[in-house]
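For this view, one protein chain was removed and the others were kept in their places.
Letters A and B mark the chains as written, and numbering starts fresh at 1 in each.
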Amino acid sequence: MKTACQNKQTQGDIAVRVQNFNLWFAANHVLRNISMDFKKKKVTAIIGPSGCGKSTLLRCINRMNDLISSTRIEGEISIDGENVFNKEIDVCDLRTHVGMVFQKPNPFPKTIFDNVAYGLKVQRGCKSDDIQRIVKESLEKAWIWNEVKDRLRDSALSLSGGQQQRLCIARALATLPEVLLLDEPTSALDPQSTARIEELLLELKNHVTVIIVTHNIGQAGRVSDFTSFLYLGELIEYGPTEKLFTAPDKKETARYLEGKFG
Amino acid sequence: MKTKQIRRYTQAAGFAVLRFAAYFSIIFLLLFIVLLFSKGGAVFFKYRIHEKTVTDLTVKNMVINNAVVLNNTPYSILINEGTIIEGTVHQGSVIDADIEEDEDYAENTAISRLTIHKLSVERARLLDYSADFVFSSEYKNTWREPDTSGSYAHIADITAVKPELYRGFNYRPREYRNFVQENDKEICITHTNIAFEGGEISYTTVYEGTLIDVPLSLCVKRPSLYFITSVPQEGMTGGGIYPAILGTGYMTLLAILFAFPIGVLAAIFLNEYAYPPLLVKIIRIAINTLAGVPSIVYGLFGMVVFVNYFNLSISILSGSLTLAILILPIIINAAEEALKVVPLEYREAALGLGASKRQMIWTVVLPAGLPNILTGAIIAVGRAAGETAPILFTAAAFYLIGNPSLLKPCMALPYHIYALMTEGTADVQTTIAYGTAIVLLALVLVINGTAIIIRYRIRKKRNL
Partner (left out) sequence: MREQAFFFLVLFAALTSIIFLSAIIISIFSEGAKIFQSYGISDFVFGTSWHPDQNPAEYGILTLIAGSVLVTLISLAIGLPLGVGTAVYIAELAGPRQREILKPAVELLAGIPSVIFGLFGMVFLGPWIASLFGLPTILNAAVAGVMLGIMIVPIVTSISEDAISSVPKSLREASLALGANTWETITRVVVPSAKSGIITAIVLGFGRSVGETMVVLMLAGNSAQFPKSLFSSVRPMTSTIAAEMGEAPMGSTHVAALFGIGVVLFIITLFSNAITEYFRTRVRKTKIKI
């Protein structure tokens, strides 16, 4: 895996492959034998009722669950054919290839520029010109460049909620990841900001593979190409969004989409 | 990649530095405690004199050179020279020994078996002795350096001293301190009355001399609390620190007596009433400022106001009033925190049942917060006990006789340590200072430990 400043080559049309994946938090079997593929440069939504393991699955892809000590896993999650749980993998390096945006916007109490440049500076390999360029490009990709281009040295906390979230997206994009994970990115935002970001996601898939966890069925329908439905830790159904929403195979999927339970 | 390695090494180095910083406190504490006890531990032992008056000396391995029967009367043989082995005299002078009955020894007969009752030694030289033995003589009045040449000590003239004075570790006259250090033995002076004149005793081996009437004393080191229970003696080089303990105890007790009610009531005001808001703000600023005033300034204040203006002179009263104001902010903060965490439900329940605000506070809130308030108060007590600067000019004295009284100055533990280290001249006073420090520390630890245990118990109870 190479550093963010260099171009990355990828093969095939599968960005992330999950195979027979199981996860336990202590004695709790949270994810049960999940197998699915996330297609490259497409938006895949993971939906399901609260507590069914959506966020947990997402956080496994960039190994954020390592922070919880009682975690035990079985199975594989591979990116570009390499299992991310391989002992030889440098976790920090992995996370430059897989970016994450969190539910509540969490910009650092630093300047806007420093927020976006953070991932690059930490890697210590980038030249100053490259950093300037990548920061600008990332802010453009996140549709926030025009709003902040004159105040890059202002504190990131001076932005509104929606702006902060787009800043977080720009920040995640700055390391030039192949995959972008979003964990309910709009649940803390107002409707206008939400709409903005949903449009942005449709555009972003031109640059990265997008995987979004959402409890908002409508949002999944609006933004995603593929949808997977998780219930009680199991993958119930997975397929193209249109098909899943209009003619789901499984009964539970249909019931969930009708709002019969949540 | 090189940068990856740099990052990894930087992290490892950084973690190591942080780990060192964190464990420094523990290492320092351990070092501190070990050194404290090694230096000061001696005060908690004392030499008990274990007396054995030996009128009947059984002599083993006694060598007497050239013993000859000089005079042969029953029960009294004089032997000129000879060797006694295991109570047997081959030759030598013995006075008053048992002879087997019906034996008749002619002069110049070699004796083969003799039991000696009373042995007199002239010009005895102490060749060796175990750690617990020494002999002193009442008959000589000067103490001279033991002759440490060779492998034995020659104690020629030994001072007779009043035995009671020399019962503690710390009564070591300078004269034989050196010997003790060099030979790594401990000397304990007893009130025996052995006289030596000439001769040599090698642990009951006598080479020429007269040993008269040997009460032997064994010095045994036993743990003792005399340090805590007795008064200072011998010009501050011995005895105990009981008056200082008493003084500190009285002052902190009085201080908490003054500060606790005021502090708790003030906390009630801040947490339950807090009106008008501007006044509350000023009061809070005042409390924070009081908390930040250096302790020496409190001492100055106490001097001006209590000692001089109110004419209380340097006394326990002045000192405890000064300390009371010093710990007041601590109590107010602790009590306020305690009251804050009393659940709203308790208050609403009381009010809902028709209690007035005053009743609610007095009967529900205060009791609910009391354990935490007490914890804070106890910590404040610990603080007051250890403070020196405020009592320097308001209460403290180095040496005082008589019982402490409100209007008289008093001895205090922290001040005692300071005074011993800066005004004392004898080496032993360092040890006493350390002993005092141990006592003070133990006091503070017990106090703080009690507070921590109470806090722990409360947390357990509340996590039902």
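Here is the rule we go by: contacts are C-beta pairs under 8 Å (C-beta built on N, C-alpha and C of every residue); 3 or more make two chains touch, one makes a residue touch a chain.
Predicted, not measured: the structure shown is a model, and the values here were computed from it.
Novice: For the chain left out of this view, which of B:Phe37, B:Phe301 or B:Tyr346 touches it?
Specialist: Of the listed residues, the one touching the omitted chain is B:Phe301.
Novice: Given the contact definition stated above, which residue among B:Pro232, B:Gly247, B:Pro329 or B:Gly376 touches the chain not shown here?
Specialist: Here the residue in touch with the unshown chain is B:Pro329.
Novice: Which residues does chain A use to touch the chain missing from this display?
Specialist: On the chain A side, contact with the omitted chain comes from 62, 64, 67, 92-96, 99-100, 102, 104, 106-110, 118-119, 122-123, 157, 168, 171-172, 175.
Novice: Touching the missing chain, which residues of chain B?
Specialist: Contacting residues on chain B, toward the hidden partner: 7-8, 10-11, 14-15, 17-26, 28-29, 32, 35-36, 39, 261-263, 265-266, 268-270, 272-273, 282-283, 285-290, 292-301, 303-305, 309, 325, 328-329, 332, 356-358, 361, 382, 385-389, 392-393, 414-415, 417-418, 421-422, 430, 433-434, 437, 440-441, 444-445, 448, 452.
The criterion applied here is as follows: only the chains that are shown with their structure count from here on.
Novice: How many angstrom lie between the CA centroids of chain A and chain B, rounded to a whole number?
Specialist: Going by mean C-alpha positions, chain A sits 67 Å from chain B.
Novice: For chain B, which residues are in contact with chain A within the complex?
Specialist: Interface residues on chain B, with respect to chain A: 1, 3-4, 6-7.
Novice: Which of the residues in chain A come into contact with chain B in the complex?
Specialist: So the residues of chain A touching chain B come out as 3, 90, 92-93, 122-125.
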